[in-house]
Each structure stands twice: as C-alpha cells, then as structure tokens.
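The complex is shown incomplete by one protein chain, all other protein chains being positioned as in the whole.
So that you can tell them apart, the chains are marked A, B and C in the order they are listed, and the count of residues begins at 1 in each.
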C-alpha cells in the first residue's frame, strides 16, 4: 500500500465519505509488507478522520509491529501463524476512536460486536464458549517468545527470509516482492518464470517430499509458489525445506534446480 | 567379523570349549556390518557346534535380516531404533538349539530366563509387568512398516546411507567403514581426520543447530562422529540433518565444510 | 418453545413481517428441549412462510435430531459438545428455502456468508483458513459414533440423564425442567431450593473435588447448577461425577447431600 497514494486519495475525499483505511501488514499471498507507520503519517498529513485498520495475521510475532506507537485504530491478528498455535483464536487491539465508531455503527452484528466481549472480559470472562485449549497453548507460546526475546525472534525470521531469497536467486527464479524495503520475514513468494509450472512444483513437493508449499492465489495462480518461514523454525528446518524445494524444482523442470541450498547455507554460515 | 577367522578359530577349538559365537549385525559405534549368512557358513564349515547369537539392535527393520534363513540360533533386538519407539522393549528370537542350551545352562538367572517368558507367552501373558504403552506403539510401528513394505524400507535406508557417504566425501572426510560391502544403512561413522575435533563438531551441532550427533566411542573418541539415518526418516529430514553437519563442520573448522549437501542432493535427485 | 403459541403467533402475523422462527433444540442453560417436529407442524398449520432455524449446539450427536425429516430450514451445530472435540468448528445444514433467502438478504456480511463457503466447498476447499486439526478430530469422532451406533449413543445419554434425575430427587432437589417429555439427555439443570446457594456448591465442587459444574445463567444465577452428561461418557464417569455433586452438596449444606449416588446406581444397575 503506497502511502503517497493514500494521502492523495484521502485528501481528495472532501466529504469524508471514506470511513476507514484497511491495510494488510504482511500480505500472505505475495510476501509483500506495507509500511504502517508511514501510512499513518499519510492519513494524518491528509487531515482525514478515517480509521486505520491493520491485519497482522501473518506478521504478528514474526515481524516488528506496534499498535499504539504507530497510531493504529484496530489491529486484527490470529493464533495460527507467528503465535504457533492451531487456528481458532482471533485477537483485536482497539483504540479509543475505533471504540467510539463501533458505538455509532449501524451494521447489524452480534458475534462480531466488541461490546459483548468487552463487557465480559472486564472480569475475565467470555460471552461465548472460549477455546480454552488454545488459551493454554497461547500462554505457552507467549512464554516461548518471551524466553527467546522478541528482537531475537524478529532477527531469526529476517535471517531465514534472506537465506530463502538467496536460494531463490541461485535457482534462477525471482522473488515476487520487488522492493527490498518491503520484503516479508514470514514467507517468500517465488515467481517460477516462463516455462515453469508452480503448481507442478507444489505437487512434486507434496507427493514426493511430503513438503507443503503455498499456492499462488488469484492472478498469480500457477505462476507462484510460496515458502513459509514463520513461527517455530530453526536453521535446519529451513534448510530441509529449501532442500525440498530444490529437489522439487529439479524434478518439475522449473528453474535450475541447483545451487539454492548452497547459497542459503552460505547466508546461514554467518551469524 | 571376518568369516575366515571365525572358521579357523573354531576349527582349532578341538575340545569344543567355545559355546557360542556372538556377532553384532550392525555395529552402532562404527557403522560397519557383519555378513551373518557367511559367518553361519563358516561355523558350519568348521563343523563346530557353537551357537550363533546375533545382536540386531541397530539393524532390525532398517536392513535385511533373516533369523531362520540364515541359521541364527538367537537374535536380540529392541524397540528404540528401526522400530521407531522409545527404549523399553527387547526381543529375542530363539532357535531349537538355543532353547535346548538354555535348559542345560548353569548360570544363575531370573529376569533373563526364557522359560518364565515362554510359559507365560503361551497364552498371551507376561511373567512381569509389560510396557503396554510400547506394545500399542509396536502395533502401529509394524503397521507402518507393512504399509511401506520392508523392501522399500530397506531401499530407502540404503539410498539415504549412500547420500550421506557422498556428503562425507565431498566434505573431505572419510567414512570409517572401509569395505563398501559392509556399509551400514542405519548410521554412518565419520572420521574427522588430522587437525579436526569430532567432539567440537558435535558440540557446535548441538548448541547451535539443535542437532544431536553420535560420539566416537572407545579409541575412536574425539576422532569420529556418527550420523544416524534409521527409522522414520524421509529425504528432507536427512537433507536437513546433512545441512546441520555441513554448517557445524564449517564452524568447527573440520573438513571443507562445503559441498556435502550438494553431493547428497545429487544422489537424492535420482530415484 | 410451545408449538401452540407458535401457531397462534404466526397465524396473527397477517403481513408476514416475521421472517424466521429460531428455536434452540436443547437449551443449555436450562436442560429443556423443544419439540422441533411439532413446531414445524405448527408453522405449517399457520400457513406461514417463516423459515425454521434450529440451534443444535448441545444436542447434536447426543439426542435424535433430523434436519430433513423434520423440515428444518437451517440447522446450526458445533464441534465442542456431542462431537467431543475442542471448540473451533461450526456446522450449518441448509435447506433450499434458506439458500434462496440468503440470496435475497440485505444484511451486510462477509465471514458468515454461505455463498463463499458453498463455492469453495464444491471442490473440497475452504474460503478461509480451516482448522485442519479439528477436521482430523472430526473424522475420528464420527468413526466413534458410527462404531457405537447413533441409536446406542442416544440410549446411553437417555439412561445417564435419567440416572442423574434420580440422583437429584434423592438429594431433595428439583430438576429445573418440569415436563418429562422435554427432558434433556445432554445436561440436567438442578434447582438448589430455598436456603441453598448453587454457586457455593459449584465452588466446593471445583476447589475440593476438581469437578466443574455449570452455572445458572441470567435469572437462574445462584439458584441453579448444571450437570453435563454428553459426549464421551460412560457409567463410571457419570457415577464419579454424581459422587462429586453429592459430596459438594453435603459440604455446601444444600439438599440432603445423601442418597443420590445410590439412586443413580440403582438406575444404572438395570440395562
């Protein structure tokens, strides 16, 4: 999401018909991040009252993110990515302006209504059946993140993402994200290039190597596969994954199918 | 164990003072196998009545082994290697001559006495507390092995062992086992060579890469480390393991620390 | 839900302003069921086009329920009760009229929109991240229910519910549900009666006996506690539970605190 376009678009919204700006911090389908802090500044520069809503589903606990400091009104997250749990928990961080807007809102809603949750949460309860099992898991996940230290967690993911990109280039393939400042630390989307079939690579990886790679979505279907490197992952898990991609590329006839693991190991050899 | 030496030694035992010949099928500390079938032939050629006792702890269900067909009198195995379970179960396969010898034996024994076990097993019981949890696990392990097919299991381990040896050579190191006919499919012992410190490699692997490598034992201490590749292991688990060894070698300054993974992947690229 | 009142109310709705009738099959807060088949007949007798929507959250797979045969338009269920799984899966069974109504509906919706789910389900996919872990669990839960046989599952729960009610009466307490035809097989809500404090009983049960009893909700708060007996439960689990209630009642000074377990065992003694 381009902050300049945000500012221009909001500045042109003279009658304030735009109520909210919704941004995905880390776009799971492309491996491209958005610069939330600068987008916030763009909204402010436009002097526009739109709320800033941010989806951090695939970034939270894998990349630095700051709800308060960056002036976000609503942050949405969930359990099954960087928090290393099964799906089943969603999280909302709410600012004062968002709460006020929710009070005024006219959309019919029930389960998604923050007011029932806030009322029950006040004394530690839930208005509906909570997934208690996941709350125990969350306690442990947070303990693991604290033990490693968030800064170290983020650095680990940056290092793994860079090793992955080195592998992609060595395979003669292209990282979908073209702006290094917007690289994702959670996942890397890989363009297979002319003559390659990303879905064939994925099929070989799954059937032959028991390795599940993400598919290209929408107009990227068949042209892109995605390598996830978020959550509880260490150097050798990443290395094994990249070995699987290299073998799958070779067998599917996409890219060179060689040298990527070596390049990744070269990066991992450093600190 | 050299069959010729066995034959000579037994032939020279004119008063039949040797009661049994004990052989380890796959020597865990060195990654060297013995040719049980030929050893049996050597015993027979010597016309000696010694029993043939074979330890298959680290070979059973990873390499071909035939108690009856090879004429073994007692085979010993356990749960925690190729059967993919925790430690806690031991197995004995007994031939008629071994049972007869046990009846005559004078050594004081209780827990190790086959007779109590055979009597209770006759109607499906155990004379002592059985590890029921491991028996359930064993049922599942045997189902897994049957589903894959024993021939395929053995071929998978042979392929992984060869990929590992290719890696070792590319690192400029030496496989401890010098006779290709006696290579182990379960594990590979690696000689670090002059100037290298095998225990330093193991320490780096454990502390930095969460990878546990076997130590050299006895006179091989410090000169050898061992890579296990038995049990439930697929191509990417092996590849991740070899990446960990390569990174550890580089960091510990042993061997070239390069090219081994590439060589292994080259082997895995084939069928 | 009284079918006669339903019929009268719908018959009086001359301008068809009522769009849907929503009924809970088994009311979790009271242990009272509704007769869906008769309610359907009442809607039909009134000649009213309202949709019949039924919540089977705490009845499905514990009590007989028939979406098609009873003419229900929408059935809602979930994973964490009779299906014996953690929370995290919701199920909708949809009739043709419900699907048509959804197409016409004006309420803003996204996650709750059946159309996205139906489109993706057509070839076995989900439009959003599915809880794959729970789908594996569901497969096993359905296998367990099939193995026991649904009729046997329902009979087991009826038997446990009756044993529980026998215990309640022996304790000198009252089952909240006053109509035997509407008893729940999933849970029993118990009125503690004058002088008793249901929340004190629950507190003792939890703190002293590690037994979690349901609270009275709304105007029943403090007057009612609830005993769940659904899902994977056998005679001795129920008996242990009732022992815990009996001990808690005695310690909390509610009811007689005696004789309930004996009465329940008398019922369980039969088939």
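Here is the rule we go by: contacts are C-beta pairs under 8 Å (C-beta built on N, C-alpha and C of every residue); 3 or more make two chains touch, one makes a residue touch a chain.
Treat the numbers as computed from the prediction; the structure is a model and nothing was measured.
Under the touch definition stated at the start, the shown chains contacted by the missing one in the entire complex are B, C. When the full complex is taken into account, the listed residue touching the unshown chain is B:131, out of B:131, B:193, B:222 or B:259. One of C:108, C:240 or C:253 touches the chain omitted from the figure, and that residue is C:240.
In the complete assembly, the contact with the undisplayed chain comes from C:211, out of C:211, C:224 or C:254. Seen from subunit C, the chain kept out of the figure touches residues 209-211, 234-237, 239-241, 243-244, 246-247, 250-251, 258-259, 261-262, 265, 268-269.
Touching residues on subunit B toward the chain that is not drawn are 78, 80, 86-88, 107-108, 111-112, 129-134.
One rule holds for everything that comes next: only the chains that are shown with their structure count from here on.
Chain contacts in this assembly form an open path, with each chain touching only its neighbours along a single line. Using CA-based centroids throughout, the chain positioned farthest away from subunit A is B.
With centres set at the average Cα position, the gap from subunit A to subunit B is 45 Å.
Averaging Cα coordinates per chain places subunit A and subunit C 38 Å apart. Residues of subunit B found to touch two or more other chains are absent.
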